[in-house]
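Got a structure for you, questions after.
Here the complex is missing one protein chain, while the rest keep their positions.
Each chain carries a letter (A and B) given by its place in the written order, and its residues are counted from 1.
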Amino acid sequence: MARAFSIRRQRGFTAIAVACFFALYLPIGVLVFYSFNAGESLASFDGISLRWFAKAFQNQQVIDASIRSLQIASVAAVVATIAATMAALATTRTEPYRGLTLKYAFINQPLMIPEIVTAVALLIFFARIKIWTGYSGLGYLIAAHTAFCIPFAYLPIRARLENMDLTLEKAAADLYATPWNAFRYVTLPLLWPGILAGFMLAFVISLDDVVITEFVKSAGQDTLPTYMLGQIRRSITPEMNAISTLFLLLSIGVVTVFFIVNRKRV
Amino acid sequence: MKRITTIMAATAALFATTGLARAEGELNIYNWGNYTSPEMIKKFEDQYKVKVTITDYDSNDTALAKVRQGGSGFDMVVPSQNYIPIWISEGLFLETDPGKMENFSHVAKEWQNPEFDPGRKYTVPWAMGIVGTVVNTDVYKGDINTWGIIFNTPDELKGKVNVVPEMTDVIDAAVLYNGGKKCTGDLAILKKVRDTLVAAKPNWVAMEYGTIQKMGSGDFAASSDWNGSAFRQRLANPAIKFGYPKEGYVNWSDNLAVLKDAKNVENAKLFQNFMMDPANAGMNSGFHRYANGIAGSGEFMPADMKGAPEIDIPAEFASVGVPSQTCPPEVQELYTKIWTELQK
Partner (left out) sequence: MTDAAGTIEAEQSKDIRKRWLLSLPALLIILLAATGPLLIVLLYSFLAPGPYGDVQWAPSLEGWIGVFLEKDIFDETLSLASAHISIFMRSVGLSLVTTILTLLVGFPTAYFIATRPEKTRELWLFLITIPFWTNLLIRTFAILEVIRNEGLINGLLIKTGLIAKPIQMLFTDGAILTGMVYVYLPLMVLPLYASMEKLDFRLVEAGYDLYATPFRVLRKIIIPLVKPGIIAGSILVFIPALGAYVTPSILGGGKNMMLGNLIELQFGQGRNWPLGSALSITLMLIVMVALLVYVRNAGSQGSRHG
């Protein structure tokens, strides 16, 4: 029997998508595999062992750096996503008004400067504030990360909004819904995929940042990427594979929790 | 959706409120990554009841730029000797006078009064090494004690040579290869240097840092490299040997200093003194795999380091080593231009 014709089908798209997922996970698979390597090097596999996990767990510096990375990424991504959602609502679905283009360029500005430049400039800028206030906590890193995460969260949300028309919200307003309720029960659910996409992007971008963090961090504020950057001239130890495997596990854990929570919601 | 938002916010709040538990005494060390023995730090912490925090940097310039701006809360730093005069002249170090400390007598004679810190007013040796060549002698049987490996690559090694992309190291090597002096501003020599580099580059396969792994896996058959790295490569594959270029090679060292705006000066001084104890320096060498300039520390190093040809410079090559030093800004500018030209 011939397969039912689906209007959604585009020839070859599924094949490309499957190949894409496969290619995405192939190196990750290799990485996970080697994190159980008993030997020192990536060049040869000398049997299964948990020694690199044990080593990673004994290395307080690595543990601290990992936790710090997750802290910064969580806070920065949440704040950036909220700010970006508001900004996206403010800059789409409107007749052009004065300053709109400028605002758009402004919001995307962190994207446009090479990281090293922002890093050096923030170093100079924050150092003054650090000396002046005496505060040298994680706030600076969070602020810096939030700023460069905003465009990454903003653009997907904006793209989503541009595809939404105002009819439903207008209908809600006609039914005397307060603006907040209209947003809460109409706009937000429709916007949700964009927000989720924006949040996930912001999170992984923050998790990956190295140059800006390297220049902004104070004493005892290494993140996982800066910790690894410090090793690059010497040699990256296999515990890093173990750490990456743990991060993957964690991400799978987060996804699972997300889905359990989501199930209940529905 | 609300629940998710709540969870997201709660997680964020939880993460944001990490109270910093402060120990009795503290010490914040700013050092190269993967360069400090955790065992040795543990020993120091137990001995003096001080909580040590190590933060990493990846280059002298980053460290200098950060400390110069201030406010980052570091107590100690471990710059390379060619940067130390800059740190001193900009008044970034605290004069702690290690030369008068209790353990100073253990510092090896040749490191007691170095040019970069006369009389050891500021710094204590941490590690020292050499920039030379590593060659897989299974692939190439000829003389490895020459920069010719890199700059006039023998046929067997063509397309298998790596160059570690440290601008100053690479150009210094080419200067020495062409018979010049380190930090030379002599344009005739520098022109030869540029031509040498540009002509040699097609024979290189890469310019990167990952030599330990790629020499081991056979992706590279030769490279410019540091001796401590060469030592680790030989342990993995005995055919990999370290070459001391006869045209001359650069000796470098990294040294521990206390910063002027340090908050924990007393602990920092204790640590400087602690590092000159042969037992501690030896323990640290066992981790970073370089020599340390403290006499008598050898017996505290792991057995495999004793008499290693990479760590103890063979007498026949000792004379051609030149100390790493600060090049004048105008020479640095010329170096940068040649480097840009090479990599454009």
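Keep this in mind: a residue touches a chain if its C-beta (ideal position, glycine included) is under 8 Å from a C-beta of that chain, and two chains touch if they have at least 3 such contacts.
Computed from a prediction, not measured in an experiment: that's the story for all the values here.
**Student:** May I ask you to name the displayed chains that the omitted chain touches in the full complex?
**Tutor:** A, B
**Student:** Touching the left-out chain: which of B:Tyr35, B:Trp204, B:Tyr244 or B:Phe300?
**Tutor:** With B:Tyr35, B:Trp204, B:Tyr244 or B:Phe300 as choices, the missing chain is touched by B:Trp204.
**Student:** Considering the complete complex, identify which of A:Gln61, A:Ser74 or A:Thr146 is in touch with the unshown chain.
**Tutor:** A:Thr146
**Student:** List the residues of chain B that touch the chain left out of this view.
**Tutor:** Listed in rising order, the touching residues are 59, 61-62, 64-65, 68, 86, 90, 165, 167-168, 187, 190-191, 201, 204-208, 210, 217-219, 329, 332-341, 343-344.
**Student:** By the contact criterion defined above, which parts of chain A meet the unshown chain? Give residue numbers in ascending order.
**Tutor:** Considering the whole complex, chain A reaches the absent chain at 7-14, 16-18, 20-21, 23-28, 30-31, 34, 42-43, 79-80, 82-84, 86-87, 89-94, 97-99, 101, 103-118, 120-122, 124-125, 143-144, 146-148, 150-152, 154-160, 162-166, 190, 193-194, 196-198, 200-201, 203-204, 207-208, 210, 224-225, 228-229, 232, 236, 240-241, 244, 247-248, 250-252, 255, 258-259, 262.
Everything below uses one rule, namely that only the chains that are shown with their structure count from here on.
**Student:** Starting from the mean Cα coordinates of chain A and chain B, work out the distance between those two points in Å.
**Tutor:** 34
**Student:** Which of the residues in chain B end up touching chain A in this complex?
**Tutor:** Touching chain A: residues 1, 3-4, 7-9, 11-12, 15-16, 18, 20, 28, 30, 32-35, 38, 53-58, 62, 65-66, 69-75, 209-210, 212-213, 216-218, 229, 232, 236, 288 of chain B.
**Student:** Inside the complex, what are the residues of chain A that reach chain B?
**Tutor:** It comes out as residues 40-43, 59-61, 70-71, 74-75, 78-79, 120, 123-124, 126-131, 136-138, 142, 188-189, 192, 199, 214-215, 217-222, 226-237, 258, 261-262, 264-265.
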